[in-house]
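Here it is, the structure, as structure tokens.
Removed from the display is one protein chain of the complex; every other protein chain stays in position.
Moving on, here comes chain A:
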Amino acid sequence: MTAAVTLAPTPWGMLPVLAVVLPVAGMVAALPLGARGAERLTLALVPFGLLIALGMAAATYASGAPLVHLLGHWAPPLGLAFRADGLSAAMMLTAAIVIGAVALFARAGFGTPAGAPERREALSFWALLLALWGGINLVLVADDLFTLYVALELLSFAAVPLVCLDGGRATLEAALRYLMFALLGSVLYLLGVALLYGAYGTLDIVLLSERTRAIPATIVAVALMTAGLLAKTALLPLHLWLPPAHSGAPAAASAVLSALVVKGSFVLLVRLWFGVMPGLPVPAAAQILAGLGAAAIILGSAAALAQARLKLLVAYSTVAQIGYLFLMFPLLAAALGTPEDAARAWTGGVLQAVSHAFAKAAMFLAVGLMAKGLGHDRIADLAGAGRAMPLCLLTFGLAGLSLMGVPPSGGFAAKWLLLTSAIEAGQWWWALVILGGGLLTGAYVYRVLATALTAGPGGATGREDSRAWIALGLALISVALGFLPLGAFGLVQIGRLDLAVGGVP
């Protein structure tokens, strides 16, 4: 794995291409098909997408090397490459499962029953869901910084309209604010791309990883791109767009926005820091990133604790959980010389992204069902909800366990890995933040559960919505990740570019 990185086509290299082409072609086909056809098409594509993602994970794991496809057989720097490493495979599998679950969930809200007229809102939802899927897959497999820019824009353009599907004033404002942050982020990123191209004459990440040097152009470019990507990832000072957008969207849309869309720009940021410029000495900058992450954990959790509305609580919880992702940067930067420590920090960060995706999707779906069943989402009036909707509450609790980092759960494994690498790296202050964040998370999850489990009038009668099982399934996956043996996470190590230069200052 530490051999020099090459960019030659590999067997199964078509899989990453298919993973992008399938949803994009589906989206184009969905528009003339109408709402009913688009719904059927999306549900039909989900198993194929899942198979492709599984195939990519299996092929990457079996060969121990990333899958590479050269578009039109032109090798970079002349052509474009698709490169799917272990991180791509793991995230793509996550995306396929979450999107599949959300598609099943959304049949009730955006489905078109036989005989009913087709609604534009429904058609928009299915087409946007497919577009979002294609965008996230392209972010994961593209190996070219400009292709990644286009992918990020596709992702944003699919995500923004999902926020304002209901067309109300509040959600339109949230969507416009989201779009402004996203546009500022992408244009800063593009400026960085221009500077990198000017300095090195290529935009291919693998080629750049061998060429980048610590010259001012690189530093300025990476700083601009980092700032832009932070705006899209909603790290703390740039998180203002997230709570109104994620809490205002329909439940099915919130789930994909919170679980997947913010992770797209995060993956790109990881590629930038540990792919494009793996050898650059950046400990101070990494400390700043993690400092912002720590502030996000504490302030985001505290804000979640103070919310009166359930959906806003879950949205602020996303702000806090995004903070954990950034603790990975200084830990990885400090451990570049020692592969074992680096592997631990890397796995911790990726596992946090994956387990948060499942837990947060489950939580948003459950909260959406509760809001629908009760007719409101005021936390103070939740009394009795535990009796009326035990499955939703169980989902909320299980997802909450993973977010808190209580064993056994995926969130625990992620936070434990980050915690131990923080102590190994001698950066004990991050360990304190992780523990404090866990306590605050416990407090806001407890606040909801305690209110909902008291007796009260909030209970509706009759059977609980069967869609609660879908949310419960996602929450169970998030918990089950904690039972995977650590060896299974070898997948996410495959194809890491920082290993190729490991330790070279």
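Note that in this section a residue touches a chain if its C-beta (ideal position, glycine included) is under 8 Å from a C-beta of that chain, and two chains touch if they have at least 3 such contacts; residues count from 1.
By definition in this document, contacts and distances are computed from a predicted model.
Chemist: Can you work out the missing subunit's protein name as recorded in UniProt? Choose among "Protein-methionine-sulfoxide reductase heme-binding subunit MsrQ", "Xanthine dehydrogenase", "Sugar ABC transporter permease" or "Na+/H+ antiporter subunit C".
Modeler: "Na+/H+ antiporter subunit C"
Chemist: Of A:43, A:183 or A:298, which one is in contact with the hidden chain?
Modeler: Checking the options A:43, A:183 or A:298, the one contacting the hidden chain is A:183.
Chemist: So one chain is hidden, and I want to know which residue out of A:20, A:65, A:92 or A:164 touches that hidden chain in the complete assembly.
Modeler: A:164
Chemist: Of the residues listed, A:191, A:223, A:240 or A:302, which one is in contact with the missing chain?
Modeler: A:191
Chemist: On chain A, what residues meet the omitted chain?
Modeler: Looking at chain A, the ones touching the missing chain are residues 119-121, 146, 149-150, 153, 157, 160-161, 164, 167-169, 172-173, 175-176, 179-180, 183-184, 186-187, 190-191, 193-195, 197-198, 201.
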